[in-house]
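The complex is shown incomplete by one protein chain, all other protein chains being positioned as in the whole.
Every chain is named by a letter (A and B) in the order it is written, and numbering of its residues begins at 1.
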Amino acid sequence: MRKSVAFGGLLLVFAFLLIAAVNLHGFGDPTNTEMDDYFIHNGQRQTGANNIVTSVVFDYRGYDTLGEATVLFTAVSGVLIALRKEGGEE
Amino acid sequence: MIGNAPYIVVGFIIFLGLYTAIFKRNLIKIVMGITLVESGVNLFLITLGYRTGGGAPIFTQATNMHMVLPTPQALTLTSIVIGVATTALMLSFIVMIYKHYKSIDAKDVRRLKG
Partner (left out) sequence: MMSKIVRSMTRPLYPFIILFGAYLVVHGHLTPGGGFQGGAVAASAIALLVVAYGGTRMFRKGTLTAMESSGLIVFISLAMVGMATVFFYNFLANGGPIFGEAIFYGPNPGYFNTAGVIPLMNMAVGLEVIGGLGVIIIALGKKAFEVME
């Protein structure tokens, strides 16, 4: 019983995803592209990098990368703490 | 809507991931389901930024000056790294659970259940 209710909810979520997919803007035709066109046209002159994705990652959106590096560092600390020698005492 | 087939594929991948995460009892399979949902979201971000006939946004010896959007790709890079970090954390917790309970079945992990 619980299983079928959960499956019904899952199908509901899938139907929502399908409706959203059909009603999105067409594939290969994004609508608001002013920011990306600005990056493509000015990224080389402003940052000097040929790879626009790298210039977005490390220059225009550096805060994202800082948070990402912090998340990686925290995950490594978590793994090392969880797998330390003694194991958790109860 | 055959033009929106990539979005439908993304929805199907997320559906498969959610199904795996909800209905499987093996913890490794649950992690696989969560990773599938992550992959679906990454694929969704990439397909949102695609322009028909566009090339990669890299100017080194570029022949095609009609380029896809760079920002979704940068954010997908962030998302992939965070996905790797969370997957490693989940797997290490599964190793600890296996050490304590000698089982990776979600039904057996019930010490906190009243």
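FYI, contacts are C-beta pairs under 8 Å (C-beta built on N, C-alpha and C of every residue); 3 or more make two chains touch, one makes a residue touch a chain.
Values in this document were obtained by computation on a predicted structure and should not be read as measured data.
Touch with the chain omitted from the figure is made, among A:L12, A:M35 or A:V76, by A:V76. Within the entire complex, the positions of subunit A that touch the omitted partner chain are 41-42, 44-51, 53-55, 57-59, 62-63, 65-66, 69-70, 72-73, 75-76, 79-80, 83. Hidden from this view is one chain, which touches subunit B at 56, 58-63, 65, 77, 80-81, 84, 88, 91-92, 95, 98-99.
Here is the rule we go by: only the chains that are shown with their structure count from here on.
Those residues of subunit B lying in contact with subunit A across their complex are 1, 3-8, 10-12, 14-15, 18-19, 22-23, 47-54, 57-60, 67, 69-71, 73-75, 77-78, 81-82, 84-86, 88-89, 92-93, 95-96, 99-100. Across the complex, subunit B is touched by residues 3, 6-7, 10, 13-14, 17-18, 20-22, 24, 26-30, 33, 35-36, 39-40, 43-44, 50-53, 56-57, 61, 64-65, 67-68, 71-72, 74-76, 78-79, 82-83, 87-88 of subunit A.
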